[in-house]
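Only a single protein chain was left out; the remaining protein chains are all shown in position.
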Amino acid sequence: MYSDKVMDHFTNPRNVGEIPDADGVGEVGNARCGDIMKLWIKVENNVITDIKFKTFGCGAAIATSSMITELAIGKTVEEAEQITNSQVAEALEGLPPVKMHCSNLAAEALEAAIEDYRKRTANTAS
Amino acid sequence: MYSDKVMDHFTNPRNVGEIPDADGVGEVGNARCGDIMKLWIKVENNVITDIKFKTFGCGAAIATSSMITELAIGKTVEEAEQITNSQVAEALEGLPPVKMHCSNLAAEALEAAIEDYRKRTANTAS
Amino acid sequence: MNRIYMDHAATTPVRPEVLEAMLPYFNTEFGNPSSVYSWGRSARKALDSARDLVAELLGASASEIVFTAGGSEGANMAVKGVAWADQGRGKHIITSAIEHHAVLDTVLWLEKQGFEVTVLPVDEFGSVSPAQVREALRPDTILVSIMHANNEVGTIQPISEIGAIVREHGAKFHTDAVQTAGVLELDVQALNVDLLSISAHKFYGPKGVGALYVRKGVRLHPLVHGGAQEKGRRAGTENTAGIVGMAKALELAQAERVDENARLTKMRDRLIQGLQKIPHTRVNGSLEQRLPNNVNVCFEFIEGESMLLNLDLRGIAASSGSACTSGSLDPSHVLLAMGLSHEIAHGSLRLTLGRDNTEADVDVVLQEVPGIVERLRAMSPLYQG
Partner (left out) sequence: MNRIYMDHAATTPVRPEVLEAMLPYFNTEFGNPSSVYSWGRSARKALDSARDLVAELLGASASEIVFTAGGSEGANMAVKGVAWADQGRGKHIITSAIEHHAVLDTVLWLEKQGFEVTVLPVDEFGSVSPAQVREALRPDTILVSIMHANNEVGTIQPISEIGAIVREHGAKFHTDAVQTAGVLELDVQALNVDLLSISAHKFYGPKGVGALYVRKGVRLHPLVHGGAQEKGRRAGTENTAGIVGMAKALELAQAERVDENARLTKMRDRLIQGLQKIPHTRVNGSLEQRLPNNVNVCFEFIEGESMLLNLDLRGIAASSGSACTSGSLDPSHVLLAMGLSHEIAHGSLRLTLGRDNTEADVDVVLQEVPGIVERLRAMSPLYQG
């Protein structure tokens, strides 16, 4: 059902955890659908230098969370924003059709974290 | 499906044929239902001394025809009239439920032959 | 006594290669294909491969194949499924008088539930005419169901032509291909069909499994509601062993069919010619548009079952009418639809050849039948010598 890459990220998820002094935090999904993702980012000079996640969800939800942290780290905020769900799915060598929504969720979580980061910097700037 | 007795009467039917100078002839059934039985009887001193049949029909139709000739021969006309379809079926050690109507048919054919015999003797008597 | 089986239209034995392919799925790879763990995944893989294979052999794509429990379920699912799904568009259904009861009884039941039904007649050879289909189509016609080849007399119908007419009109078109799967080329594109049903036990696969082709975009209410199996089109834990067996059987049959058909056709024609020598004998069905394995004749003045019993006593398995209706008192509805009288229709004999038959079998049959016919005629009140 899952590709080797998905299983790799599921069994050895990268960047699990929280960043207590994060610059941005995003949370998407809800328990009703069975998937909740929370993402923390640390941004220095507009570059994502650290990223961590916690996920309640199926194998695909965990793997996509893990994968998006790998894709995002080291990128500028603008670059990270461009990461699409299909890129996440592709990087995982595909997802079963019923699980495609999980890659959506990962991209949305990153977006939410970046948005939160923007709001915070806007607040400090003003 | 059929008892050994049925198969015996089917493979070696007793009294097949016609009686050219019969005292009574009965024919029942029709091609629509797939069964036609014709019975000839010879009666001497009110006793059935000879009986023959011809049957267009399934295995059960042939076996019941054969069996009723055996049951009727040597009997008085009144005794022969009493032969019921369940007696025919019993004598054959049973018939499959869907084939029970065949034993009906055999009893009816004998009845028809006896009726014909009665009509004829009534005519000659009058 | 050497037993000769000549009733392959009723059912066929499972080929050894097919049984072998099935065996692992009974107790090694027995998992539920819907499960996530490895047992389930390997069953799922086997199902997927079987679906790909069946789809490929029918010229379809995998998502268009629904696995069923056989030909009757497939036909019921196709006919009722479309009727229920499309009843908002119309309630008129067209079929033919020579369909298998799986279609005919289904359509007649729908009629009682408020649908309107046209049952097309056939000609003396058992053929449905495309022109009559065209005439019967109405604005509210939602479904046409015409079988690919008849199971009793072997007549092959002009499905592709009928399909083109139905498609032009916009109704859905189902064909019961139970008798042609593994025998004729089955290409759902060339045949112009929207739905096509097959049954594994007719082509040396196991009993109790079949497939329904459902063209992409054709809406269908399920016959069996429940689990999400078969993309929600047919609930129930999948019969993995049976499905794997069916795919294997269809693959083998399609690979061998050209050579095998040539062999069968030769035997068939020899049987027909030989039996025709018996006086008062009539060959039923078309001689041109005929299944390569089908022989169907009527011997006047005698009845079918008594002939079958006599043949069985000589080790020959044959049929009269269709196996499904034996036990019933009615003669074949197919022969009646072709214009035969009840009397003659009762005397039909069907011999259907298969993989295990040889020319020597044909010899035995040709040797035995005339005596049996003669003996039964001597017993028949209808026969005047």
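In this document, chain identifiers A, B and C correspond to the written order of the chains, with residue numbering beginning at 1 in each.
Here is the rule we use: contacts are C-beta pairs under 8 Å (C-beta built on N, C-alpha and C of every residue); 3 or more make two chains touch, one makes a residue touch a chain.
Since this is a predicted model, take the numbers as computed values, not measurements.
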Interface partners of the hidden chain - shown chains only, full complex considered: A, B, C
Touching residue (missing chain; options C:Asn239, C:Gln254, C:Asn357 or C:Ser380): C:Asn239
Candidates C:Val133, C:Leu309 or C:Leu349 - the one touching the absent chain: C:Leu309
Among C:Ile146, C:Leu223 or C:Val295, the residue in touch with the chain that has been omitted: C:Leu223
Missing-chain contacts mapped onto chain A: 2, 7, 10-11, 13, 16, 27, 31-38, 54-59, 61-62, 98, 101
Interface residues of chain B (partner: the chain not displayed): 1
Missing-partner contacts on chain C, residue numbers: 3, 5, 7, 10-16, 19, 26-28, 30-32, 34-40, 69-73, 75-76, 84, 100-103, 105-106, 109, 113, 199, 201, 206-209, 221-229, 235-242, 305, 308-309, 311-312, 316-319, 322-328
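Here is the rule we go by: only the chains that are shown with their structure count from here on.
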Centroid distance [mean C-alpha coordinates] between chain C and chain B, Å: 40
Residues of chain A touching at least two other chains: none
Residue list for chain C, restricted to those that touch at least two other chains: none
